[in-house]
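Worksheet: the structure to be examined is printed underneath.
Missing here is one protein chain; the remaining ones are kept as they sit in the complex.
The letters A, B and C name the chains in turn, as written, and every chain counts its residues from 1.
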Amino acid sequence: MRITTIGVVAHPALNEATPVLRALAEHLRARGARMCLETRSATLLDGSLDEPCAVSEGPDVVRRADALVVLGGDGTLLRASHFIERNEVPVIGVNFGSLGFLTEIMPSELLPAIDATLAGDYPFEERRMLRAVIRSAAGVEEQGDALNEVVVSRTDLMSRIIELDVVVDGLFVSSFRADGLIVASPTGSTAYSLAAGGPILHPALHAVVITPICPHTLTHRPLVLGDDVCVEIWIEAAEVEINVTLDGQRSIPLTPGGRVSVTRSPRMLRLVRAPKREYYEVLRNKLRWGETGKRRETPA
Amino acid sequence: MRITTIGVVAHPALNEATPVLRALAEHLRARGARMCLETRSATLLDGSLDEPCAVSEGPDVVRRADALVVLGGDGTLLRASHFIERNEVPVIGVNFGSLGFLTEIMPSELLPAIDATLAGDYPFEERRMLRAVIRSAAGVEEQGDALNEVVVSRTDLMSRIIELDVVVDGLFVSSFRADGLIVASPTGSTAYSLAAGGPILHPALHAVVITPICPHTLTHRPLVLGDDVCVEIWIEAAEVEINVTLDGQRSIPLTPGGRVSVTRSPRMLRLVRAPKREYYEVLRNKLRWGETGKRRETPA
Amino acid sequence: MRITTIGVVAHPALNEATPVLRALAEHLRARGARMCLETRSATLLDGSLDEPCAVSEGPDVVRRADALVVLGGDGTLLRASHFIERNEVPVIGVNFGSLGFLTEIMPSELLPAIDATLAGDYPFEERRMLRAVIRSAAGVEEQGDALNEVVVSRTDLMSRIIELDVVVDGLFVSSFRADGLIVASPTGSTAYSLAAGGPILHPALHAVVITPICPHTLTHRPLVLGDDVCVEIWIEAAEVEINVTLDGQRSIPLTPGGRVSVTRSPRMLRLVRAPKREYYEVLRNKLRWGETGKRRETPA
Partner (left out) sequence: MRITTIGVVAHPALNEATPVLRALAEHLRARGARMCLETRSATLLDGSLDEPCAVSEGPDVVRRADALVVLGGDGTLLRASHFIERNEVPVIGVNFGSLGFLTEIMPSELLPAIDATLAGDYPFEERRMLRAVIRSAAGVEEQGDALNEVVVSRTDLMSRIIELDVVVDGLFVSSFRADGLIVASPTGSTAYSLAAGGPILHPALHAVVITPICPHTLTHRPLVLGDDVCVEIWIEAAEVEINVTLDGQRSIPLTPGGRVSVTRSPRMLRLVRAPKREYYEVLRNKLRWGETGKRRETPA
């Protein structure tokens, strides 16, 4: 697929992104590619962009683009990712400040990454998404994909604990009395699941992790399964409000007697990689594991 | 204070409580004490109680009683406790099935406990409550007490993390990025705080524990402080909905720029104790620590 | 491979095993199979076994057997497993009392399982082992396999913390300051790793988990990787005594400047399965997750 239109989504409060945005626009023009900027992100330019550039709404920018540049951190990329419709769209996540799990390209590495992308010869990594199908007791179905995680949790503050039955490939696993339950992909294992006490899953692992949120039964521990399973979560007839949330971006109410099934989605996100950056470097950086210089050299 | 009116609150679905309720009514009549039954609980009797007995709404029953009998588990007792207005009202918590942290009296121990209570000579334990004062940015104040815990948490599913500043006795402790924050009493340390990863505080300890809920900063650990401190939680100007919840019974919205302060309340709950039951026995039982008979004897 | 010799290892203090052992001996004789009993286990019979039966030392019994019966719990099976030399030897683990992760056959299920095994038509599961290669600073190598886990830990009580560098497939991951480090297989994920805070890995998952023991850096979390990686653990020049322990069965000192590499072993353990027992049932039972009858039916 030839890449001619580059969509750009930037965090609108990220003033440091302005010069990068200008340089990017000029760079793309010089190479004959079209840039399409999200309306909100355009505020960073104060209407003063010299280069010809289409401005459009977020979902539209993402849908029309052959490649996507995201300026601004994992949250911004996560939001944009929900509008991508084709697996083969390369996504260049640029961070300002600290490395991100999804945005590992430094601003100085952007233009070389763009050139490689336009040439169709760029290093990338594909991150498998999860598909959630929500069935109400009445049989109505709704579905959506998540890059990080599917969360089933109570909305109601007054009834602290909800009871959820987990069934994997038709086999009953356990009832969980908890604030909720997270089904996370390897990509999502370093997000909400980690805060809830889950392990880190290497992105190359074909797995999901089921992590309970504040489980009442203290022996409930995160459970890691192959990503070829179907995880079903059943809701007891309950008076509490329960919701299914995808990547913290989209929320769907779950009625008593309803259930959610989570499987591997056919959707994948194609992340453009920085040339010499390792996953473990991002991990050390984000989790502040610290590193002693000498050690990094020794084992080489 | 002479005890003449005994309030009774029972879980309305607890059919095993019916014979106990009847025996209690007869017992009280024979001793010349008045029984006052909560309207909802009266359904357990199908209108067939022979003994004269006032029936009234929950809050009213609790307010008029010189002593309170609760049939049905920690949840029922917790709910009733919020209507008690005087520290010296003895509360007899009767469990059906498994020991409760608050309901440690077995049905067979109820009538002797009643006699001791009527005679004014009963073993008891006083559980200190927490007082929460919620101040809006505009300066409006609202206040309430909690036996177990004060929880500050987001209501909003779409924005996962909230940022809270904790200040103790005027000293900044830390900013917490988390789902929320629990300030629990020793009594509450075995409830929600435990599910969130908090330690168990012995009820005799004059302390509170601040337990973060799913903290984003992985080094945030539960912090135990003396109960003579003032814990303040400040909310950043935020777009997310945040609520303060007392014992999962009462919920108050917290507006941006608002804050909550938690201190020791002048309110205490007077729990009637079972004659020979130890705290550790309840702990082993509730947390399924298991116990080997021989061991319980050995160290005696 | 025809099965003619059945090795039997029983926990020598397990008196309940005596009638099972007798019945097994008679059953095997009737089918023309030879039974070979471990010397220590023979004490259960007080020398009174009528059936002809070879008695021999543990390692020898295991090595000679075409199939192995273990009476007595996961510990006994783990110990015996270290002497098995061929992947295709079926192992029948019989528990007395509670289900085991490795011993899921009930005594009443033993004889049918034996018949199926002798007929060469039995359900089984293969559990992949880990191979540890320990290299001293001087270049001397020693190696061993582990079904559950490889543990690197200090022996010295006086110096609490050791510093270990973890390198995966040649990439530096992090330095761990901790009591030690566990590399566990899915089978071992419910053993020591779980006690150290690790997640549960489904046995069908091709993965290992690196779980730190009491990490000084509070952000160090268990890390799950594919089982096709090579995990290396490097020891700094240190004055503390450090040991590598395989399944808690065999311990090898690690000298300063030494390192351990852990990979998937070519060795697997072939566990005979109970006909209708699911992994999740064992999990619920062992971890006391509790289960409500109705729920187990519902999702079927």
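One rule holds for everything that comes next: contacts are C-beta pairs under 8 Å (C-beta built on N, C-alpha and C of every residue); 3 or more make two chains touch, one makes a residue touch a chain.
No experiment lies behind these values; they were computed from the predicted model shown.
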item: Full-complex contact with the absent chain, from C:S136, C:Q249, C:T263 or C:N285; value: C:Q249
item: Touch criterion as defined above, residue of B:E57, B:E88 or B:E278 at the omitted chain; value: B:E278
item: Hidden-chain contact residue, picked from the options B:G58, B:P107 or B:P199; value: B:P199
item: Of C:G73, C:P215 or C:G258, the residue in touch with the unshown chain; value: C:P215
item: Chain not shown, touching residues in chain C; value: 151, 153, 155, 157-160, 178-179, 192, 194-197, 213-216, 218, 243, 245, 248-251, 287
item: Chain not shown, touching residues in chain A; value: 218-219, 221, 288
item: Contact set of chain B toward the excluded chain (per top definition); value: 165, 167-168, 170-175, 189, 194, 198-202, 204-205, 207, 209, 217, 219-226, 232, 234, 278, 280, 283-284, 287-292, 295-296, 298-300
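Just so we're on the same page, only the chains that are shown with their structure count from here on.
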item: Longest centre-to-centre distance from chain C, chain (CA-based); value: B
item: Most central chain, judged by mean C-alpha position against the global CA mean; value: A
item: Distance from the mean Cα position of chain C to that of chain B, given in whole angstrom; value: 45
item: Centre distance in Å when chain A and chain B are each reduced to the mean of their C-alpha atoms; value: 40
item: Centre distance in Å when chain A and chain C are each reduced to the mean of their C-alpha atoms; value: 37
item: Per-residue multi-chain contacts in chain B, two or more chains; value: 218
